[in-house]
Every structure is written in structure tokens, then in C-alpha cells.
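Of the protein chains in this complex, one is absent; all others appear in place.
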Amino acid sequence: MNDMAVALQPAAYKSDYKPIWCPGCGDYSVLSAFTKAFSMVGRKPEEIVVVSGIGCSSRLPAYLSSYGFHGVHGRALAAATGLKLARPDLTVVASGGDGDGYSIGGNHFLHACRRNVDLTYVVMDNHVYGMTKGQPSPTTEPDWQSKLSPTGTGLRVFHPLVVALAAGANFVARAFSGDPNGVADILAEAIRHPGFSFVEILSPCVTFRPEQRNWKQAVHPAPVGATDDPAKAARRILSDDGFNVGILYRGNRPVYRPPVGKAKKQPADLEKEFEV
Amino acid sequence: MNATKQAARKRVATKRPVPVRGAKPAAAAVRSMNDLMAYAYALEVEAAERYGEFADVMEEHNNRAVGELFRKLARIEHKHAEQILEEMGWTAPPPPPDGGYRWQGMEGPETADFTELHYLMQPYHALEIALHNEKRAFEFFSGLARRATTEKVKRAAKEMAAEEAEHVRLIEDWMKKVPLPEPQWDVDLDPPRYVD
Partner (left out) sequence: MTTTTSTPRTSVCIALCGSGGAGVMTAGNLLLEAAAQAGWYGLMVRSSGPQIRGGEAAALMRIATHPIDCMDDRFDAIVAVDWQNIHRFADEVPLDRSSLIVGDPEQGAPPEVFVKSGARAVELPMKKIAKGIPGSWPNMIALGFASQLLGIPADKVKAVVARSLKKGAEQLPASVAAIEAGRAAAAGEGAAFTLAAPPAARAKRWLITGNQAAGFGAIRGGVRFVAAYPITPATELLEYMAPALPQVGGVLVQAEDELASVNMIVGASYGGVPALTATAGPGLALMTEALGLAVAAEVPIVVVDVMRGGPSTGIPAKSEQSDVSIALWGLHGDAPRLVIAPNSIADCLTATQWAVHLAEALQAPAIVLSDQFFGQARAVTDRPADSGLVGERLTAPAGSEGYKRYAVTDSGVSPMAIPGTPGLAYTADGLEHSERGIPSSGAADHRVQLAKRERKLVAHDYGAQWADVEGEGGIAVVTFGSCTGAAREAIARARADGVNARLVSMRLLAPARPKLLAAALDGVDRVLVVEQNHGGQFLRYLRAEFELPRTVRSFRHPGPLPIRPEEVHRQILALEEESPR
């Protein structure tokens, strides 16, 4: 095997820094899937940047051998957008959890979908804030009780996939962490698909939501393939059981690229408009 | 499912995965000896890598005993992989088929599931996981043998199945030498920590 092939094996995308996630956490599998997906896409580690916010899953970038950016809570998509627009040559993936992405970062989620910059957003959804010890997130069931919500939130569950569709995401998929190969396939497709690709990964929290171990029995492949009709995709997703995994929507909206002048001028060329 | 596996369910992870990918059994892709042995090799390597990751996880969480056990399992699986290379006279790993390896389940039949782990798990639990995997590997090769279209592949698959059956016995022997889990092995006197 030559050097290039070695460099592009999944193992080459792992850093030597070990995760702090609880043993049993779904995020380990997602990490493994990231390495496989990068290997499938075939970009070198230094050509990839994984950007995250704050939370258990947001620790992911450091565990990869690609470049990483571990920023502030809820702003991964903003940082990733800036990076991708400034450096369109890089493959940029934003990742994080449901609290980071749908609560504190909710506004950026909407506008990242709208803007349709060519990046991939991966949310490891476990319906709970893990790093702050088990508070309800936007995807937590209304009757789930915790210290902060002793009687449950009573709030309607946020539906990221449908929201993403409505806001304009160009690729929408659901995956399950228990299937790292399947996640890797979807991630690789998401990265390759132009525009804003959104992948929601059901990733159990064994510490605060041990019952999520049962997701293994609940998940099943999406009965039909991806559509390019957002309305059809939204109807399907709204009426499914929340556990069908696969690529659900593949759009063809034009990718956002801000104007960059063709003729490159020097700063001194801009002085003219000020001259008396 | 036998009694040991049911005990494991209760103690650590609980349930076993069901197929998600909808892929047909790998038999369809296995037409030659080379195909079979490539699959066998990939299965062993994937299993070894996962045990290695498990060892890392356990060490990171200060569960040294289980970490060491997983490390040992990783070495064993690596050795199996190397044996395949040697038997086939391959100097380098075989290239994966187009589109990668396709397993019947979510991952390779000998690859352990991350959600099986618990930070306080004991060596016995680790061996339960290994036993489960070896049994799955046995079933995988037995299935291939049943569905093989050539006599040569059928024979080889049967041999591989027999080897996996031997591994099952070895793990079962190993389990006899390891103490059963303490009744309250998963009790933590402290609550989880705040991190970020």
C-alpha cells in the first residue's frame, strides 16, 4: 500500500487524543463514522475542518486528525460559514448536539439552511443536555422529568428535519449512531452534496437517557428513497415515527457564493473615489 | 439467544442490534475464495480496531482491568487477520470491493457495539461481548457456507465457521476463569459531573 492509500484509510483521520465521552455513548460511533466518511470522500485530513460549539458531541473535532475549531456554545454554524466563505477550498463540517444547534444556536440553524453555503451540519441528537447533567433540550419529550424540569417541560418537541426543509436546507438525512457504516455512507453523501447538508444522527445518551439504548430496536430504514420535492419530504417526515433512517431529501438549490470581483485591484486603486 | 447472552443484556447494554441497512447478506458479494477471505480479513480487522477503541475508552475512564482485556482481544483479532494474510499468501490487505464491505447487520459481524460499554463494567461483561461477537461471526460464516454457490467457497466458509466456533469455546473457557460480576457492579455513589 502506498503512502497516499495509508493516509486515506479511516484510521488516518483519528487523532491520538482520547474521547471523554461516557462509555456506551453513541458519539463514539459517530466519530468512527466521521473517519470512514472522510476516507470515502478522499480528502486529506489537512483539507478538512470540523467546527463545533459546546456540549458532549462538540468535543468531536479534537478527536480527529483534521483541522478543528471548538468555539463557543451555539455558534458552530456561524464560524463554519465564515470559514467556508473565506476558504472555499476546504471541506467544512459543523457538528454538535441538539442543545447547541436547536436551542442556543437555533437562529444560526435557520439561516444556515436559508443561506445554503456548501457545508455539512451534523447534529448528534440525544434529546438532552449532557455536559450540564441532564436538562431538557428542544428535542426532549414534554413529559421527561429532570431536576430543572421536575414536571417535564410541557413543550412541543422541536422537529429539526422539517424545520431544516422549511428553511431551505439542500440535503436532509436522519441516521442512527448504532450503525457507523450507515452513518458514514450518509455523511459522505452529505459532504459530497453541494450546498447546506443537514444530518441528524440519533445518538443515545447512556448516562441521562439510558432508555435510548432501545433505539436500536426502533430504527429502521426509510421505506422510500430520497425525494427532491421538499413538500413531499416534509409530509413524509412529519408522519413518520421518528426512527426511519436514510437520506430523506436531496435538493438542487444553487449554492450561496458571495460576490467576488473578477478583476483583482490593489487597495490603492480604491483611493480614487475619495479624491477631491 | 442463550442464557449467558440474556444475562449480559440485563447487566450491561441490554439489547442487540437489528439490521438497518437493508443490505442483502454478504453472500451475494462472495463468489470466490478471494472474496470470502477478503471478507474474513475485513471482519477480523474491524473487530480488532473496535476492541482497540474499547480499550482506549476504558483506559480513559480509569477502568484499567477491562481496558487490558479489550486490548488483549484486539491483539487476538489482529492475529486472526494476519493469519488470513499468511494463509492466502497476501503481502498487503486485499482491496475492499466497490462500495466497501456490506454486512448483514450494521457493522461487521464480529464488531462490537459502542453502546455495550459501561464505565464500571467488569471483565466478565467484556467477555460476554466477545462471546456474542464470536457467535455472530460463526453464524456469519455458517450462513455463507449454506448459501455458497461453489463447493470450494462452501468448504472454506465451513472451515471459517469452525474456527469461530472454536473461538466461542475459548471465550467460554475464559469466562469460567473470570469472576462473575459483583451484584452491585454499576452502583456509583456520586452523580455525574458537570463538564463544559
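Labels A and B are assigned to the chains in the order they are written; within every chain, residues are numbered from 1.
Rule of thumb we're sticking to: a contact is a pair of C-beta atoms (placed from the backbone, for glycine too) under 8 Å apart; a residue touches a chain by one contact, two chains touch by 3 or more.
Quick caveat: nothing in here was measured; it's all calculated off a predicted structure.
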Chains still shown that are in contact with the chain withheld from the display: A
Candidate in contact with the missing chain, chosen from A:Leu31, A:Leu83, A:Ala169 or A:Val245: A:Leu83
On subunit A, residues whose C-beta touches the chain left out of the figure: 17, 44-47, 49, 51, 59, 61-62, 65-72, 74-75, 78-87, 89-90, 107-108, 110-111, 258-261, 263-271, 274-276
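Please note the rule applied: only the chains that are shown with their structure count from here on.
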Touching residues on subunit A, where the partner in the complex is subunit B: 1, 11, 18-26, 28-29, 32, 40, 54-56, 58, 131-134, 176-182, 204, 206-208, 213-214, 216-217, 219-221, 245
Residue numbers on subunit B that touch subunit A, as the complex places them: 13-18, 20-22, 49, 53, 56-61, 63, 92-93, 100, 103, 106-107, 113-119, 121, 191-196
